[in-house]
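Here the complex is missing a single protein chain, while all its other protein chains stay put.
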Amino acid sequence: MTHIAFIGLGNMGLPMVENLLKAHHALTVFDVDSDAVEKAVARGALAAPSNQEASAGAEMVITMLPNGNIVRRVYEETGGLFDIVAPETLLIDCSTIASADAVALANKARERNLFMLDAPVSGGTRGAQDATLSFMVGGDTAAVKRARPILLAMGKAIFHLGANGSGQLAKICNNMMCAILMAGTAEVLALGVCNGLDPRMLTEIMRKSTGNNFALEHWNPWPGIDEGAPASRGFAGGFQVGLMIKDLGLAAEIARTGKAAIPIGATAQNVFQLHALGRTENSVLDMSSIQRLYYPGLTG
Amino acid sequence: MTHIAFIGLGNMGLPMVENLLKAHHALTVFDVDSDAVEKAVARGALAAPSNQEASAGAEMVITMLPNGNIVRRVYEETGGLFDIVAPETLLIDCSTIASADAVALANKARERNLFMLDAPVSGGTRGAQDATLSFMVGGDTAAVKRARPILLAMGKAIFHLGANGSGQLAKICNNMMCAILMAGTAEVLALGVCNGLDPRMLTEIMRKSTGNNFALEHWNPWPGIDEGAPASRGFAGGFQVGLMIKDLGLAAEIARTGKAAIPIGATAQNVFQLHALGRTENSVLDMSSIQRLYYPGLTG
Amino acid sequence: MTHIAFIGLGNMGLPMVENLLKAHHALTVFDVDSDAVEKAVARGALAAPSNQEASAGAEMVITMLPNGNIVRRVYEETGGLFDIVAPETLLIDCSTIASADAVALANKARERNLFMLDAPVSGGTRGAQDATLSFMVGGDTAAVKRARPILLAMGKAIFHLGANGSGQLAKICNNMMCAILMAGTAEVLALGVCNGLDPRMLTEIMRKSTGNNFALEHWNPWPGIDEGAPASRGFAGGFQVGLMIKDLGLAAEIARTGKAAIPIGATAQNVFQLHALGRTENSVLDMSSIQRLYYPGLTG
Partner (left out) sequence: MTHIAFIGLGNMGLPMVENLLKAHHALTVFDVDSDAVEKAVARGALAAPSNQEASAGAEMVITMLPNGNIVRRVYEETGGLFDIVAPETLLIDCSTIASADAVALANKARERNLFMLDAPVSGGTRGAQDATLSFMVGGDTAAVKRARPILLAMGKAIFHLGANGSGQLAKICNNMMCAILMAGTAEVLALGVCNGLDPRMLTEIMRKSTGNNFALEHWNPWPGIDEGAPASRGFAGGFQVGLMIKDLGLAAEIARTGKAAIPIGATAQNVFQLHALGRTENSVLDMSSIQRLYYPGLTG
């Protein structure tokens, strides 16, 4: 049993806490949303009134927060986690943030004799509930070893990519790929429909051919093809356009620093940005709503 | 048993003929390559000295040729197939050509009281050998019905998309999707490597996540990851860059006529074109060699 | 004095006819629009009831028509110009059409012992009125020599680029450049405004710097900066989005046949296509209305 502080009880964080509790760890939690805290308490967690009080005395701290600015504030502010946790505490940030931010945090942690990992996840809320998440981990091998049993209580695969920041790099690479798949699939479906093809049959053909991809198969952007997909419920839920634009911005940033060329990723980024520009409400729709940019008359 | 003329005995045509022979059809064949003709004869086909003599008296003619110009010449030249086959002959073109060419040919066939289908395939040489091809078919329902048993001797799935030309439309849509997957995957792998990630682990992560796609899984462009992929044998074999550029040109053409926007497909087209421009020999490499544009130092 | 038939009396053709009349040539004209014909007659032209009757007996025929399909029909249809003009007649097509169409027409003309030039123009309606057009001419030197005095009655510069079709190639190249300038300028102005800059001051700075270009200077896409520009009158008049999309399609076509890479031109093409997709009425606005795609809230 490990005493773990868990900061951030959103759609991902809450089920992750539940899985840690099932594995008999002692959890102290904090979130600004008191409803989420209550739910965690109902499953056996202890509530704390602040990040700091949740973390005081914990052997490990796990953060699962919306963006890099929030993550950096929680750790770095005066009286923040870096100032109050005990030496040798293991800090695991599961949020998706810029790789450079992860590196900067890890450097500050090291100066304070703390251990820090970046460990963003893939698998979505479903993976969080089923404890089937994949963790993309950056940091020292010793810290990864220490984190392993805890991470495996929440997921099933751990990829240790290298030094701090490399977990975030892998996450950003995957999300850029995902954006290309989604925008590309929406583009091809519209191309077919504009030429008179049935999007359902075109989907079926490409699924069995060299055009198959995750978006086509599990996240189809054309309404009515996948009953369970956001496209079939007005593009609600899922992964918001605004968040994908943020991640594509992070991809552009690592392309710049790594001197890599990303003509297709950058085009996808701007296609999503044009979509968000067109109507403000688009930013909060699922990213498969990009189908509407390519086929404006689309209903559903 | 049907008397079938088969024109074009390349890597695809020859195994298709073999499967028709296994299904006990009578085949008369022609190709400019006499070695290929000999192989077909060894399996039981009858050789003819020309397209026309192969087709005279056949109930059906199947063509499997490299490009639209050749297809049009075979059918349309003076004394060509249109001039010499009997009324009501069923003509099935399995080549990948422009949709507009398929429509033009079908219109001329109709004027001559012939039946014509465009039926390009997916599944590659493997599918041709195993009789597991998929046919994307455009044309009248009656003609499709008549073709069905013959096509099923060579494949396992028939998609009837609509009027003449629609089979070609579906094929072009799929190939544009395939080009986006390949260029996008090569781009993301190079982005990771330029930032210090291991391409093998990045591949493994994306295969299990929202970035998964056909290129990543079955046609990995980074040398050494898939032992069986063209990337692991110097980008030899596979689907040539020059042919993909041709197909992306066909996609641009139907985007124009269908008034569809294809910013990502067009970027992929130009990325492949830049690759082919850089060194002439690139045109005949497998299209996964696009990896070298993104990461010029690449060996293997 | 030369006896000239002039087919096509639109915004460009009519003033071109007037300038030929001023130079004391004998003009017989035809257009489907009888108002335009009346105006030409009022200036001294002779009206004919058809293309053919206008052209019968003419030493030269000049066509100025909306697109390649119409041009080809006028020349090639049974009983069309190719069938009825006298041997050695000089045919000058000033329309903007595909280079391949121009080549095909010239080949047919040659077979009939006719002389043909493609001679698309730049300079707009203003240039047509002032006889300051530039002609981009493709065809044989002897024919160009014969055409020279006639063209100089309508313009001030003749560029002989080479064989038939090369005039159209130059025109398409220029128009692709123009599209890049317009979309690029609109993009940069929106980038500035989204970051709080004043578009008028940004225009003024770039005009005096390395960003200066024709669109910025003479066709500013931001409403209110150039009083005389279409942007300042609701994007009415000017050069329609739909026509620019057509020309960018011709550019994509010659990129394909010439094996050239046009990543920026293709992106511009798709940006204009997304603009036209968004709202149908956009197609008939001036192409500077692309500013609205980049900054949807734009009024004016």
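Observations, loosely collected:
Order as written gives the chain letters A, B and C; numbering starts at 1 within each chain.
Here is the rule we go by: contacts are C-beta pairs under 8 Å (C-beta built on N, C-alpha and C of every residue); 3 or more make two chains touch, one makes a residue touch a chain.
Everything numeric in this text was worked out from a predicted model, so none of it was measured.
Although one chain is not drawn, the whole complex shows that of C:Leu202, C:Ala231 or C:Ile245 it is C:Leu202 that touches it. The chain omitted from view is touched by exactly one of C:Ile84, C:Leu181, C:Ile225 or C:Val284, namely C:Leu181.
Seen across the whole complex, the unshown chain contacts subunit C at 99, 122-123, 134, 136, 157, 159, 161-163, 166, 169-170, 173-178, 180-181, 183-185, 187-188, 190-192, 194-198, 201-202, 204-206, 208-216, 219, 251, 254-255, 257-265, 267-268, 270-271, 294. The chain not shown here touches subunit B at positions 263, 267, 274, 277-279, 293-296.
Annotation for subunit A: contacts to the undisplayed chain at residues 249, 252, 255-256, 259-263, 266-267, 269-271, 273-274, 276-277.
Keep in mind that, in the parts below, only the chains that are shown with their structure count from here on.
Within subunit B, residues 255, 259-263, 267, 270-271 each touch two or more of the remaining chains.
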